[in-house]
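Just one protein chain is left out here, and the rest sit where they should.
Then we have chain A:
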């Protein structure tokens, strides 16, 4: 059986690799420590913990950080002090949680007789990572934080241990090739080159600590959403530029671009750059290369930083203002029901502008989908702004549904408009946005509901795509497996109560076999079907992040230049200097 062969090959590879990798780990860690100030280390530590945290509760985490960053961007500055403060807060929380968790895990470990127990190091983080890891979680941890868990996997597998079914998962996709190629063949070109996933340990020496922090945020999807990613990128690049000194015998305009290229390629190894990020980088590089070589370094840096600030103001903040005003004017004073999908900062801004500034009364139907559940984030934002009973915007109502209920919602809720956000506007007028958008747009068009797209011109690109496969991003396939949040509606209340003790004891009951045995329940069995998908040779999981909505399903696009039909997207590129 292939599941038998897989462990053996992996075992072989892991026995050969340990010395080098562990060396690399320690030296890299040293490098990082050397580079970073104490405060940045805090940030890094926070990054690690956030990753771990994400395994447990991905959704709420996503919301807070993304929001904060977005807010920081909108409010001009995400200052170091703010960042630090926020991180420290989160860190404290996490520590408290961990302490409680740890207590429980000790019990769990004993009952499960995990072979890692004897390997436990006395030092803090490693011990935590191992004890927190039942093997499923551990797998994830290693994918994301190889330096933390590598010690565990470096150990040659001890014969006769219970780890057998998850042994291959112990070696991560970032390190060794798996026994079974789990890449879905027709999107194989979209997978990142496995060796180059960004992590603390493989960060090259010249990577600026704030870039490293951002990379970890991007990779863990704690920082999500095209606009906030672009904002964060620009703010981080500003810091990098501020910290930069031109080496002797080189010109700033020549050297800085290559220096930034290294930082950026590290970022893109954490997560492929979005279209808006690409446009912003292109703009910045062009600006740098056009700098007067005789310009004083401090002057040049000051110029670049102020240019970035005004770029943010012009292309994001003010553009958002113009777009939300324009889009809001498309909403009637009363009687509208607006369909939105997932979460887009611009859509949220539009809705709030219409409700708050223009005093319009309407209903919002938020359609959401797995695995990111970004719509919850939007719903929360709307409720927080007062779209609830007794709230500031009481006249507006919010309906939350999953994409599987879309047909019914379109029929029953009497939808009058559909407003969509964008990750990119492609040259052929197609919309590149979160996976599921195309479905929503098509359904809306089917119901003769006008589809409006709100997008800054920063997101316009001359790239074209007629399908969602040539241009896309493959997300973490394990995100499809995890449905263990306590707030998933499908979980029957009785079952979850029965299993509560078991769940807590197992630290998330990821230990495959054992857990299946003692904690039953239908939903767990169906989980476990996907849970060891890596072992099943003919089972593939595909988590595509984006899709392409053809131009014929869109009615109009609102950007800061005005209202356009989808066919006019290439014109905006032409007028705007394009992204060539």
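Keep this in mind: a contact is a pair of C-beta atoms (placed from the backbone, for glycine too) under 8 Å apart; a residue touches a chain by one contact, two chains touch by 3 or more; residues count from 1.
Quick note on the criterion: contacts and distances are computed from a predicted model.
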item: Candidate names "Alkylated DNA repair protein alkB-like protein 8", "Large ribosomal subunit protein uL5m", "DNA-directed DNA polymerase" or "Translation initiation factor eIF-2B subunit alpha"; UniProt protein name, chain not shown; value: "Translation initiation factor eIF-2B subunit alpha"
item: Which of A:246, A:414, A:462 or A:563 contacts the chain that the document leaves out; value: A:563
item: Touching residues (missing chain, whole complex) on chain A; value: 330, 417, 450, 452, 555-556, 561-565, 567-568, 571-572, 575
